[in-house]
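Please find one structure pasted underneath; my questions will follow.
What you see is the complex with one protein chain gone and the rest in place.
Note that the chains take the letters A and B in the order they are written out, and that residue 1 is the start of every chain.
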Amino acid sequence: MQFILALFGALGARVNGAITRLGFASRFILAVLRLSGPSFVRFTLTIREIYFAGVMSLVIISVSGLFVGMVLGLQGYDILVRYASADAVGSMVALSLLRELGPVVAALLFASRAGSAITAEIGLMKTTEQLAAMEMMAVDPIARVVAPRFWGGVISMPILAAIFSIVGIFGGYLIAVILIGVDEGAFWSQMQAAVDLGSDVGNGFIKSFVFGIAVTWIAVFEGYDAPPTAEGVSGATTRTVVWSALAILGLDFILTALMFRGA
Amino acid sequence: MAEEPVVSLQNVSFGYDRTRLVLSDISLVVPRGKLVALMGGSGCGKTTILRLLGGVMRPTSGSARVFGCDMTTIRVAELYGLRRRMGMLFQFGALFTDLSVFDNVAFPMRERTDLPESIIRDLVLMKLHAVGLRGAHGLMPHQLSGGMARRVALARGIALDPQLMMYDEPFTGLDPISLAIIGQLIRRLNDALGASSIIVTHDVEESLRIVDYVYFVAEGRIIAEGTPDAVRKSAAPFVRQFVHGEADGSLPFHYPAPPYREQLMGR
Partner (left out) sequence: MNRNRLLDLWVGFFVALGIAALFVLALKVANASSFSAGASYSVIGKFDNIGGLKVRAPVKSAGVVVGRVTDISFDNESFEAVVVFAVADRYRFPRDSSAKILTSGLLGEQYIGLSAGGDTVNLKTGDTLKITQSAVILENLIGQFLYNRAAEGGAGDKK
């Protein structure tokens, strides 16, 4: 009996803690949005963060995109050739990339490359009292440090996803057309017939934008909330990657259900 | 008419929760132009006093006045105005690691003033010259030694010519030469700026050499105070122990524990 009570007590404390944290995270993102003025008035602040979040992720995004596209080309050809429709490999590669893999894989890579870096940077600035120093100079760290990083990430993410998809389609083209010998005209025309600008490209873009908000929100929050010690920062970095991955996949399901329901 | 002191704390108490007070019944004053030290062992609440003065935290009870403003009721907008007149040097400098030395010192000017870039450049070089590091303006913080980083942080702290400087453990982790340099700089800058300063430290030798007045803090209370000369001659047991660095005294060496023999012999 006592054991069960203790169990419920522990569970309750856990849930309570999680909800409190969610509340703080929501209050935090509102503060970030409210204090976002300087990120746009002094756009150089944000440009710097776009550089670190976006440009620095370019290599890993392009290389992964190329490989994912090539794998899709191989697998797609292998399956489609059984139904005598190998020509459709172009549309399969493009649709999988634009609707799902582009935004999702790019966001996962972005979370582990840029998200963890953002968390570690803000966490270390907190640990070394740089945030406190800023506050003592009457400069709000949320406006000066957090908001530019948030917007840098949010702006970078859709661009990265688009680049991922393009490189992936090129990878699929390399495998299907150059290596296997699918007819080039059929590859592109089938793709163009199947892919719709609004519902495929547009919805993929919306997905990547939503993922960008989720990942950078988690990253800046974990960094800002990290306990000011070495273990605290490393734990926060891990949490950023784990929570980002869960958020991306969960949101992906919700968005897919909303966007591609029949019709 | 007596001039109001820059800082005055009257019976200030502070605790993160109601049961455990970090500070209790602290009263101290910092007169204009003076250099005051808060001394005490590690973790006795000295840094908390600085946080109260900076408005990062509010006192639980008592009255805290900085530049005549009541810190218990001050509004955030006023607080930002007030902080413009304060400078703070953090324990390890807290330089912005992604900015160069020059940009670090320029940071408060760029953020808080509308000065043109050419004037900022001259001001930054003047501040850096004052701490002897004009030649290092192009370096990044990770290229600096601990003492140099502390001096750059000092230059940044005085960037807006504050009327109140606060130093949080400015002497920790420095070699004797850097330590003496920082000590001299603190005194010189205080007098040159006509500012008032509070130093939180546990370095007795260096601080007694430069300050005007000392408060001793232990377990969240002020237990002794006086001028450096008076402190050196003091007969109070804690002060003697602290000033002369004796391991055991009124403050016991051992953390409270059950009798040694009992614990070793087991149950």
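Simple rule for what comes next: contacts are C-beta pairs under 8 Å (C-beta built on N, C-alpha and C of every residue); 3 or more make two chains touch, one makes a residue touch a chain.
The structure presented is a predicted model; accordingly, all values stated were derived computationally and were not measured.
By the touch rule given at the top, the unshown chain touches A in the complete complex.
Note on the undisplayed chain: of the listed residues A:Leu5, A:Val41 or A:Leu197, the one touching it is A:Leu197. Checked against the full complex, the one of A:Ser36, A:Gln130 or A:Ser165 touching the unshown chain is A:Ser165. In the complete complex, the residue from A:Val32, A:Leu72 or A:Ala94 that touches the missing chain is A:Ala94.
By the touch criterion stated above, the residues of chain A touching the omitted chain are 44, 47-48, 50-51, 54-55, 58, 94, 98, 156, 158-160, 162-163, 165-166, 169, 188, 191-193, 195-198, 200-201, 205, 263.
Just so it is clear, only the chains that are shown with their structure count from here on.
Of all the residues in chain A, the ones that touch chain B in their complex are 121, 124-125, 128-130, 132-139, 144. Residues 54, 56, 79-81, 83-84, 86-88, 90-92, 94-98, 107-108, 111-112, 153, 160 of chain B touch chain A in their complex.
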